[in-house]
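Take this structure first; my questions come after.
Note that this complex is displayed minus one protein chain, with the remaining chains in position.
Let's turn to subunit A:
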Amino acid sequence: MPFVSLHRFIACLLLTTFFCVSGWAQAGVVVIVHPSNANALSATDISRLFLGKKRSFPDGNEAIPIDQSDSSPIRAAFTETVLKKNEQQIKSYWAQQLFTGKGTPPKAVGNSSEVKKLVASNPALIGYVDSAEVDDSVKVVAEF
């Protein structure tokens, strides 16, 4: 009896993991910049920009990250995959930074199409969107 339930448990766990992973894959988070931005960015670079640890692109130009608001479903996927923090950790992190003068969280907009519109119009901006949202107005620098 204990064996059976352990097997079932593991099977359940694997299934859950599979669905989670495929769920994220379907969401397809991509990081976008203005088409004129020629910088190559690693996952670490992107994480540092969104955590306020870096304020410029590798070429030295100013970088301004654009976040998505709490209600956006893609936000949690980006925060956990790229920033390696859960909801509570990222909020604690920014509370700590904000109230000690070490940094302010990125401005947040409501959804992927708003992020795309902003990034398409300003070479300093960097944002993340649903892969379905991507078109010629922006350039993809990373895919998660």
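Worth pointing out:
Convention: contacts are C-beta pairs under 8 Å (C-beta built on N, C-alpha and C of every residue); 3 or more make two chains touch, one makes a residue touch a chain; residues count from 1.
Operating definition for what follows: contacts and distances are computed from a predicted model.
The protein name that UniProt records for the chain not on display, among "Beta sliding clamp", "TonB-dependent receptor", "DNA polymerase III subunit delta" or "Porin domain-containing protein", is "Porin domain-containing protein".
When you scan A:H34, A:R48 or A:K117 for touch with the missing chain, the hit is A:R48. Interface with the hidden chain, as seen from subunit A, comprises residues 44, 48, 53-56, 70, 84, 86-88, 91-92, 95-96, 98-102, 104.
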